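The block that comes next holds subunit A.
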Amino acid sequence: MTAAPASSVQWPELLGNSLIALEPLEGTSGRLRFRAADAERVFRAVHDAGFHHLTLVGGIDWVDHREVIYTLWSDERKSYLFLSTDLPADHPSIATATKVWPSANWHEREAWEMVDIHFDGHPDLRHLLMPDGYEFHPLLRSFKLHEPEDLEVKVRHV
Partner candidate 1 sequence: MAGDAAVPFVEIEALRSREFIPAAKEALSSMIAEQGQSKLIRPVFNWAGRNSLFPLHWGLACCAIEFAAAFGARWDAERFGVVPRSSPRQCDLMIVNGTVTWKVAHKLITLYEQMPEPKWVIAMGNCATGGGPFRTAYSVVPGVDKLVPVDVYIAGCPPRPEAMLDGILRLEDLIRLRKE
Partner candidate 2 sequence: MTVSLYSVAHDLVALVLTAIGSVLPAPLSRWITNAGLITALGVIVFAAILLIASMLNTIVLIWFERKLLGRFMDRRGAMHVGFAGLLQNFADGLKLMRKNTFRPEEADGLGFYLGPTAYMVTSLILFGILPVSTGWNSGVLPLSLLLALVVFSFAPLFIFISAWSSNNKYSLMGGMRSAAQMIAYEVPLLLSVVAVVVVSGSFDLNTIVAQQQNYWYWGPLFLALIVFVAAMLAEMERIPFDLPEAEAELVEGWNTEYGGMLFAFFMLSDYVRALVGSFLVVLLFLGGWTMPGWVPSAATSFPLAGIVWFMVKVYIVFAVFVWIRAALPRVRTDQLLRVGWNRMIPLALLSVVLAAGVVMVKCLPVFGCLPNLGI
């Protein structure tokens, strides 16, 4: 329990101008906002700073843009770190994190499937939760839930 807080890492020095901001987030050691173009460098730097465990990768649809969040855990610091980056709403794509954290594989597949974020260099980007050939991205805000009577619509979806 004598771990140093993650904020003691000098992120600005480590990441240079890839870093946009370091925001506080309750219960974690902060949220790093970084430039999507430098994703691979950021992942590598964060991994080498001790954050070996990837907890989750998630996409959020903000209608005008999309956000990808990465949650990381460091066993040495005993704390979580958030990475976050904004992507444009048309053709959102970012480099894959699977080369740094192999566990990102299914998380990224799910994010692609649900929020339509393309991960460049992902080894196996195909449907995971929905059947093959499903052409919608359900967690987009534009995708509305159906009333149960809309069976026809549902059948067409699948």
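For anyone wondering why these and not others, all candidates are chains of the complex that A comes from, given by their letters.
Keep this in mind: a contact is a pair of C-beta atoms (placed from the backbone, for glycine too) under 8 Å apart; a residue touches a chain by one contact, two chains touch by 3 or more; residues count from 1.
Computed from a prediction, not measured in an experiment: that's the story for all the values here.
Engineer: Given the candidates 1 or 2, tell me which one touches subunit A in this complex.
Structural biologist: In this complex, the candidate that touches subunit A is number 1.
Engineer: Per the contact definition, I'd like the list of subunit A residues that touch candidate 1 in the complex.
Structural biologist: These residues of subunit A touch candidate 1: 129-131, 136, 138, 143, 145-148, 151, 154-155, 157-158.
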